[in-house]
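All protein chains but one are shown in place.
Letters A, B and C name the chains as they come in the text, with residue numbers starting at 1 for each one.
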Amino acid sequence: MSPSGGVRKVIFDTDAGVDDALALVLLLRAPDVDVIGITCCAGNVELDQVVENVLKVLAVCNANVPVYRGAPHPLLGQKKRVHAGYYHGSDGRGDSEEARQIDITAQKHLVSTESAAMGMYKVAKEAMAAGDKITLIAVAPLTNLAAAHSIDPCFSSLLKEVVIMGGNMEGKGNITLSAEFNFYFDPEAANIVLEEFCCPLTLYTWELCLEHPIPATQFSQIAHPGHSPISQYLFWISHYSAYTHHNVDLVKMHSSPDVLAAKNNTGGGTVDGNDDTEGDKAFVTADPMAVASWIDPSIVLERHTRPVMVELGGHWTRGMCIVDWEKKAADPEVLTPPFFNKEEHRRGVGIPTRLDTHKIVQMMLRAAGAPTAAE
Amino acid sequence: MSPSGGVRKVIFDTDAGVDDALALVLLLRAPDVDVIGITCCAGNVELDQVVENVLKVLAVCNANVPVYRGAPHPLLGQKKRVHAGYYHGSDGRGDSEEARQIDITAQKHLVSTESAAMGMYKVAKEAMAAGDKITLIAVAPLTNLAAAHSIDPCFSSLLKEVVIMGGNMEGKGNITLSAEFNFYFDPEAANIVLEEFCCPLTLYTWELCLEHPIPATQFSQIAHPGHSPISQYLFWISHYSAYTHHNVDLVKMHSSPDVLAAKNNTGGGTVDGNDDTEGDKAFVTADPMAVASWIDPSIVLERHTRPVMVELGGHWTRGMCIVDWEKKAADPEVLTPPFFNKEEHRRGVGIPTRLDTHKIVQMMLRAAGAPTAAE
Amino acid sequence: MSPSGGVRKVIFDTDAGVDDALALVLLLRAPDVDVIGITCCAGNVELDQVVENVLKVLAVCNANVPVYRGAPHPLLGQKKRVHAGYYHGSDGRGDSEEARQIDITAQKHLVSTESAAMGMYKVAKEAMAAGDKITLIAVAPLTNLAAAHSIDPCFSSLLKEVVIMGGNMEGKGNITLSAEFNFYFDPEAANIVLEEFCCPLTLYTWELCLEHPIPATQFSQIAHPGHSPISQYLFWISHYSAYTHHNVDLVKMHSSPDVLAAKNNTGGGTVDGNDDTEGDKAFVTADPMAVASWIDPSIVLERHTRPVMVELGGHWTRGMCIVDWEKKAADPEVLTPPFFNKEEHRRGVGIPTRLDTHKIVQMMLRAAGAPTAAE
Partner (left out) sequence: MSPSGGVRKVIFDTDAGVDDALALVLLLRAPDVDVIGITCCAGNVELDQVVENVLKVLAVCNANVPVYRGAPHPLLGQKKRVHAGYYHGSDGRGDSEEARQIDITAQKHLVSTESAAMGMYKVAKEAMAAGDKITLIAVAPLTNLAAAHSIDPCFSSLLKEVVIMGGNMEGKGNITLSAEFNFYFDPEAANIVLEEFCCPLTLYTWELCLEHPIPATQFSQIAHPGHSPISQYLFWISHYSAYTHHNVDLVKMHSSPDVLAAKNNTGGGTVDGNDDTEGDKAFVTADPMAVASWIDPSIVLERHTRPVMVELGGHWTRGMCIVDWEKKAADPEVLTPPFFNKEEHRRGVGIPTRLDTHKIVQMMLRAAGAPTAAE
């Protein structure tokens, strides 16, 4: 691992879906970042699969980072589980045969015998003792973070900050009508992090991702069989969800480079306004938005700080975020749940609302070893 | 009452707050509208007060319409009650002494011995028998409508349509962080109307009202002590909430007509950009938006039709609306509550999202007997 | 109908399952009772089936009573529906071919055009005006009663009392682990009756019925093909549920009269302790317990009066009753839901806890035209 001088230390908490892989690639390839641990959490796929998928990315990136097995199910237990194989493929890697064949024997020793909660607690404690607080980036259900908090309620005070892809801000969900997957998978854990953690928190919400899609022409260069092993791997695992969920045919795009090049030159606009080709499409990806924005803070163009609550009950709204946009929960005329203490000061959570998509794309292209527009 | 030839018949269901009064004025003064009944529901204030406030408006407008006493509390009972006296004044008339002194002895005979639920049921049935379906405009908790449905599940098939001020569409509330007052007051009733009624429904939501405020300069002409008895009454009852909740001092505005006239001439802009005077402010009002838009359908500039659900549980979200913007509740990948039947066709509710505020203001000015810009 | 001198007037609200039929027979055959209306409610079976089943019983009993169609689904709508065909047969009559063939053409005129809610309201009002309050016996979901209350919140003040088969008192349910069918079918309606009705209420709970089964030997005389048309009808409709749910084979019992007679003579004990024959078994029936106890109040050997609440939320407990046995809800040390007002006086509900089963059986035998032990 790289020396701590100048670098920013980070733990990456992941449930190893397709977008987690791209997020991890960004992190591993960032020049001034030291990934000192990867903690795995059940979510998009089962825990064993999450660990395997992380090792695949480490193999492809030729990186050595300790990996910790974490929560096999939400805080409230295995019976409350839901998965997202319909999107990420049953293996969280787009069911790619090529990805399956990558050998990870050499990576197996990276898996710690310590649990994720213990691992992140110890690593944070050691870093704190060394005068160097770490950042925790979580792009998965927040179960491991809640578990670390239950080991020691001071856990969050050991952290520099927690950066989260999860939750929502306008009542638009992806797994239910009103809730985002990571928060819905373990609402109690999300509640614990939002209510009890005392370090700065930033929430990259589902609506933010929806409003900042990656143009398909550029994504087809990031996930491309010919640019680099990393780019090739991203192509293998993205092909399925790009096709089935975003109606983007990466293979077709790779086989028509001229048309796409032409498009690229015109700034991503259409060559022919009447033709809805692949190049006009855009690709919503979630986890990389949080990671890229943390790597390069200038990506965040607008950001608010507001109290955010998580609904734990509700027939339609379990796991949904309630954002107190007008900071009015404390207003005596506004009715709040019985357990809510209006007199208590309620800390705000950072909520980015506008990102520089161009910068994100450039970072992705560089990380994937693809040619960038500027180069 | 006007003859039924060419007129549109309507029942007005109200909880007689300040904005209900303006809404009722619009309706009573509309040239082609016949208000054939006013049904009262507890909400902003207690039921007795609602009836009294309706009679005051009838006295001021010199109108004779049958008035029906309705639900004294929400469907689930008196223990679940909440009121909104903090906004509308303890009497729902801004605690105006002048309004209090208006004599309604001559109006008392208008109060029917029939209950609101029975009244609206019978009136709708008779109209249906006469081949003339009526519209029901509800700007109150929907308790009376739910009660009429419980008398006869075919009640809604007797109606031409139901127009509602209530609910929300982006998770922004006024009585709680996420719920609008009318729906929060009786979520079960709102649920019954949205789930069970089979006639067309239109929902003028809280966020719609928030996004279409009435400029204070113009409101000060609508609620003005010198234009007409109606305008004067609106001034009496609006003064309190305008001042305490919208920071608009109507008295000050009426006493500085020149400055305001100057403002008006410059299109509502500021005379002096550095001076935050009354004229720059705007006034959010809810019930009149629904009524005006129904009177003149050309006011609605944009409108969507989407399934809308009401959250009955939830710690933070009881009474909140869930709008299925992308019509994806039926998607098998999207998780829905156990009682939700994905295969059942789910009817959409009309949701206006953009209104012509100028037309609304002109209608208000005309109804209040105030000079209009165009005239 | 019998004259009102000396008789007790009653409305019977039913969802026309197997036990409802026996309950109705008891009521129609009681010497001093005048059934002035039968209101139908969806529950055990669909509403149309309920009406049909009631007419069958009227045909068999040769009785003329106005019948009112009521709620086709719970207060909150058709989507929340559940039925109990698994127990009562898909037609609520044990799917008996003989019962199906009973002609009810002559009874069809008995069905009113008025809804159940309107019917019970008007009948109660007329009786009140005549100085003769009526009793309402409800052995179904309480939807019709809640609907009548929504027509006029004073409805319950017109009644002498409401006698209910429904709810539970020790957290033991039949449709869920903790809730009884009638209350679970429409918890909101049950809540309205328990919280808002101001007349005396009596609750015959599921546990009470469980603890007072009818011995199979005696039931086989009540439901017997040879004693009378009524007894024969009860046999037809009971055979299925007796066999499938109580493991009692009525046919076998009727074909071995001697053995059973011997048993009867020994007080219901076993002839041969090692032989688990039909005669040793017992038959739990619900609705007749409430009706019999009302007809002859001396049947109730023990009775408490306690506040009873209905859980409307809960994953496991929706529809369950909470009985405040020690009257401690008002104790400030005991935590209660936010909407509960400790200072408000909370009226108790009558809860019979011990019945005289022998008297009930004798009443059933008499009503069915079967030989009674005493005769």
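Definition applied: a contact is a pair of C-beta atoms (placed from the backbone, for glycine too) under 8 Å apart; a residue touches a chain by one contact, two chains touch by 3 or more.
On a predicted model such as this, the values are computed, not experimentally measured, just so you know.
Enquirer: In the whole complex, not just what's shown, which of A:A117, A:I230 or A:C321 touches the removed chain?
Expert: Once the missing chain is taken into account, the touching residue is A:A117.
Enquirer: Quick one: which of A:V10, A:A146, A:M169 or A:A242 touches the chain that's been left out?
Expert: Checking each option in A:V10, A:A146, A:M169 or A:A242, the one touching the absent chain turns out to be A:A146.
Enquirer: If you put the missing chain back, which residues of chain C would it touch?
Expert: With respect to the unshown chain, the touching residues of chain C are 82, 86-87, 170-172, 175-178, 184, 309, 311-318, 320, 322-325, 328-329, 333-337, 339.
Enquirer: Which parts of chain A are in contact with the chain that was left out?
Expert: The missing chain touches chain A at positions 71-73, 75-80, 115, 117-118, 143, 146-147, 150-153, 188, 191-192, 195-196, 312-313, 339-341, 344.
The working rule: only the chains that are shown with their structure count from here on.
Enquirer: What angle, rounded to the nearest 5°, describes the rotation that places the Cα atoms of chain B on chain C?
Expert: In short, 180 degrees.
Enquirer: Express in whole angstrom the distance between the two chain centres, defined as the mean CA positions of chain A and chain C.
Expert: Result: the chain centres lie 57 Å from each other.
Enquirer: Going by the touch rule set out above, which residues of chain A reach two or more other chains?
Expert: Within chain A, residues 313, 337 contact more than one other chain.
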